[in-house]
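One structure below.
Omission of a single protein chain aside, the complex is shown with its protein chains in their original locations.
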Amino acid sequence: MNNEKSDNQIVSEIANAEYKYGFVTDIEADVVPKGLNEDIIRMISAKKEEPEWLLEFRLNAYRKWLTMKEPHWGHVDYEPIDYQDIIYYSAPKKKKQTNFDEVDPELLSTFNKLGIPLDEQKRLVNSSDVAYDAVFDSVSVKTTFQDTLGKYGIIFCSFSEAVKNHPDLVRQYLSTAVPPDDNFFAALNSAVFSDGSFCYIPKGVTCPIELSTYFRINAAQTGQFERTLIIADVGASVRYMEGCTAPQRDENQLHAAIVEIIVMKDAEVKYSTVQNWYPGDKEGKGGIYNFVTKRGVCKGDNAKLSWVQVETGSARTWKYPSCILQGDNSVGEFYSVAVTNNYQQADTGTKMIHIGKNTKSTIISKGISAGYSDNSYRGRVFMAKGATNSRNYSQCDSLLLGDKCGAHTYPNIQAENDSSVIEHEATTSRISEEQLFYCQQRGISIEKAIGLIVNGYANEVLNRLPMEFAVEAKKLLAVSLEGTVG
Amino acid sequence: MFEINKNITGFIEDMTYREQPYLFRMKRMEAANSLRQNGFVFQNQSPVSVKFLKKKFALDVENANTDIGFNCTLENFSPLVYCLVNGRNIVDYGKSDNKIIVENIMNVADKVNELFGSLCDIDENGFYALNTAAFTGGFYIEVPDDTVMELPLQLVSVFNSDCDSMFNVRNLIVLGKNSQLKLIQCDDTFSDHDFFVNNLTEIFVREDAHLDYYKLHNISNDSAAVNSVFIEQESHSVVKTFNMELNAGYLSGNQNVVLGGDFAETYAYGIYLADREQEMDNYVNVEHIGTDCVSQQIFKGIIDDSARSMFTGKIIVHRDSQRTEASQVDKNILLTSKAKAYAKPYLEIYADDVKCSHGATVGQLDEEALFYMQQRGISYENARKLLLNAFVAEVIDKINIEPIKMRVSDMVKKRLMGELTVCDNCVLRCSNAKRQTKYFDNI
Partner (left out) sequence: MKLLEIKNLWVSINGKQILKGLSLDINAGEVHAVMGPNGTGKSTLASVIAGRSIFNIDEGELIYKGKDLTKLSVDERAKEGIFLSFQYPVEIPGVSMVNFMRNAIDEKRKYFGQDPISMHEFINLMEEKKRLVEMKDTLTQRSVNEGFSGGEKKKNEIFQMAMLEPQLSILDETDSGLDIDALRIVSNGVNKLRTPDNSFIVITHYQRLLNYIVPDVVHVLYDGKIIKSGSKELAMELEKDGYEQFIK
């Protein structure tokens, strides 16, 4: 029973894969006291020198949050979160420095270690460059290629900067996709969000390079509540990437972010995420609670919004990047690979809300469960009365590695007009003994065979990622699942 | 908290005080307590369903006329027939077969002691609690071990009242080891009044037993029916259920199957045809506990006018249920811009050696097929009818009693043409012919 033994070995190797980004940066931080109340919110707002209207926005959201209940309909269990035991703001202290733009070398080296170059060369950009907004705990430490992008009229900066320099744009679009009282975690974020990225692509402009936000949680006992707002004006187009990591700690840390995307007529946004928050250790201790709200509105006709996500990290995930297809002929896409291992639990999926005529959406979700984890797809497809001739196609597949994990599918289909078509398909399977035998018979070792088959299974989604991300994602998939596949 | 009518609570109170076996009194009191504490637990509330629940019905209809002269005239079909009148009295239409036991559940408390209420959780659904607290009678069927019933058994519930009435009927069926039964059940109204029928049936299928269970729903547009069926299957048992939902103002089917033994198989098939303001909800929950079991669900619906359908399908595969094969399909066709279809096909899988799949679609008739048929000289109307019939044929073809298949097929055809759907020559007025107006006739 050679194979079976190896099978078990694989499963144990899978469970033993290491998290590579678990280091801590030793840096002095400016923190607010633990806990949440109106004073804390005023303090955060004051630290960021915010205008009155934004403070009001925060306080309103906070008051709404107080009346709301934490949602527990997801297939995720966790110890109750003590919201008074979280630090809501932590920023690396600026050393007394002469040049305002200069970034603390400690931070530069941290991001370098994570593969995020913040030292931009003074040269012409080429299309393989990526502009980064690097967020460290509660603040953005640096946004690269700002000047270059400025020449195209593109605004790419931290959220705080945007509030200072482009208040009208922020005010016009803030919370138009995710209202402050949308859900419990969105309300919390609206009250305490510290920083994040802001991006505006003007009419008719195609962003020449990829834009990216990289989130790093460093401080202990801190929550991260960033907020990203992306606006693609009429005929504009942009490709956006998001990455994230956190140190290895025994405690759980809360990450409750909001991403809002506004896509105007004929505009196109592609938002890719490789989510690699610390997932906790083999016993399920520690890790990030990733409870985020991501939503985009295709406001104008022919708008297109595409979400691509590779979810490998976080102890708990609760996230449903959604598209509101308001403009006629608008298109929404959701491509997802979610991997859970050890004691991770992920409840993720999407909502496609069809409002405009001839709108189209595609959902491709590939879940991979290993160890003792639970992996759920949850989705909603809604065809409103006026969404005539609209189409949705959903395919949600689950792959189980090992017999202690779970894979679940919870689609919700709602059709309220008679000219639309919704199709949903789902399968649950494991890697068959025949497939493994076939690969091995060709001389491919069982570890490699599993890697090949898993990557093949997820290929449809991985192919949608930008090149450099795809490489990263394939590596991550390999790391989270077996450690040997190149 | 959803509250039910005062007259219903009053009736429940009354039922607990009547003279009856200890078992039933205890169960009624438990259920009444659950209703008091949790209110009427009611998922998928909709204006239509609430309208029926808020409506005032008489609950205590006695003095039923048992002489209804029922005679089913299907060719080549002569089942054993038992009628239950107003959920109280059983009438035996001869041909009784001493191989099986058919009794009123009210008289067999001692036999059902261990089984009664063991499959349904009264806190889960208000209709379960209501039925347990207020049932007035129902069938107890027992097929002894190794007994193969050659003739199908037809159970007819007849409701005949001179006012709008609600009935709570409770059935319990036991198929002994290695036994076989084909069961046909229909609920029929025998007067022009409106009815609300709340059926709850618990079925125990022992090792190697086979059950085919046909349920025909064909009540008036002003009547409502809730049918909750709980099935527990032991090893190597095979159950096929057929839900034919042809007509009803509000219809809610709850089917819960627990595959407790290994190598058991369960097949749940259904069609639902809803028009006007009708609402048809189907909930199918299949739980795989044993290993090597097979389950299949196929439901098809055609929704016309302002009607609404809701399908919730669940497959739960427990940790040790290896080598499970489970599939689930729900397909809907919407015929008008006011019709609505909702589907929630859920999978919860905890075992790794499984083959599970589900699919759900909402759409229309294939325009290309329509065009193709028209191009060959078939009228648009006719082409639509042909396609609609073809759409439900996949389910009807699964029926394995030929006369029933013919009859259902015929009734579906007529239904889709807007004609009356009563059986020819039958004295019953199932779909309340008097008030039946022609719908589905725009197709």
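First chain written, first letter: the chains are A and B, and each begins at residue 1.
FYI, a residue touches a chain if its C-beta (ideal position, glycine included) is under 8 Å from a C-beta of that chain, and two chains touch if they have at least 3 such contacts.
Owing to the predicted nature of the structure, the values given are computational and were not obtained by experimental measurement.
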Neighbours of the unshown chain, displayed set only, are A
Where A:Asp30, A:Asp181, A:Asp301 or A:Glu460 are the choices, the one touching the absent chain is A:Glu460
Filtering A:Lys69, A:Lys151 or A:Arg442 for touch with the omitted chain leaves A:Arg442
Residues on chain A facing the left-out chain by the touch rule are 1-4, 6, 432-435, 437-446, 448-449, 452-453, 455-460
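Here, only the chains that are shown with their structure count from here on.
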Chain A and chain B have mean C-alpha positions lying a whole-number Å distance apart equal to 45
In the complex, chain A touches chain B at residues 383, 385, 388, 398, 400-430
So, in the complex, the side of chain B touching chain A is made of residues 319, 322, 332, 334-337, 339-364
